[in-house]
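With one protein chain held back, the other chains of the complex are shown just where they sit.
Showing chain A:
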Amino acid sequence: MVEAPMTPVRQLARYGLYAVLALVAFIYLMPLWVMIITSLKDTEEIRTGNLLALPGSFNFDAWVAAWSSACTGGTCEGISTYFFNSFQIVIPAVLVSTLLGAVNGYVLSFWRFRGSELMFGLLLVGCFIPLQVMLLPMARSLAFFGLANTTTGLVIVHVIVGSGFTTMFFRNFYIGLPQELIKAARLDGAGFFFIFRRIVLPLSTPIIVVTLIWQFTQIWNDFLLGVVFSGAETQPVTVALNNLVNTSFGGKQYNVDMAAALIAALPTLFVYVLAGKYFVRGLTAGAVKG
């Protein structure tokens, strides 16, 4: 494509565009900015100072308190334990639901059977059933299997809730891969899992990354399932953050609240920054003519 020459009018329009973008970026980044500077102030400065003003001195006391000594309900040990709880929930839940989605998508795209389209339709419906509807039956089932208030139980719930989405992601990606690749591999003598492992998975990097980011964000940020299905010892960080903000002795410690919220949000930010790099496109170029 050849770019049109820059006339004064186009130049002006371009600056207008930048102005709009800058404004939107400002609106989105403002709350983050306020959170960061507030977490670095002490309570006195927050009470007397301007909301948007820079802190007089950088003070990390609030971060330390949020991490290790702030009170969350009954205990006063910060959110560090719950932060690690979250990892114990998120890592297995993300990996299992992603793998499950990949296998499901592979079957629904390449090994169609009578009723497989209906199956996929039902899975999609499953994606959009409100979580609240599942709470009671899920609680009964977990109790029945003796998994109530355990990390394992919560992981299973997240896998069940998430696999509808992960299946949809993988199925919609695989439907774009040429069917003939699978036919060729079958004629070469490869079986179901061999084809999956050697041909399909190596081509799935982009969709694996997308699914990992999606699932990590969903499960890390989940509050409802965490508050319902975890015990006091196994609470995820989102629940702890809620407890921390709602527990107050004396004055409201906004700086600690902000620091705790930032700590709780860091892993998802980190995953975006890290995994975004591996967002590979066009890996299948060359499979077919083109």
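Methods note: contacts are C-beta pairs under 8 Å (C-beta built on N, C-alpha and C of every residue); 3 or more make two chains touch, one makes a residue touch a chain; residues count from 1.
Heads up, the rule we're going with is that contacts and distances are computed from a predicted model.
Participant: Of the options "Dihydroorotase", "Cytochrome c-type biogenesis protein", "Sn-glycerol-3-phosphate ABC transporter ATP-binding protein UgpC" or "Tetratricopeptide repeat protein", which is the UniProt protein name for the chain that has been left out of view?
Facilitator: UniProt lists the chain left out of the view as "Sn-glycerol-3-phosphate ABC transporter ATP-binding protein UgpC".
Participant: Among A:L21, A:L54, A:I129 or A:A184, which residue is in touch with the absent chain?
Facilitator: A:A184
Participant: With the missing chain put back, one of A:L203, A:V227 or A:A275 would touch it. Which one?
Facilitator: Touching the chain that is not displayed is residue A:L203.
Participant: List the residues of chain A that touch the chain left out of this view.
Facilitator: Residue positions of chain A that touch the missing chain: 178, 180-181, 183-191, 194, 198-199, 202-203, 283-289.
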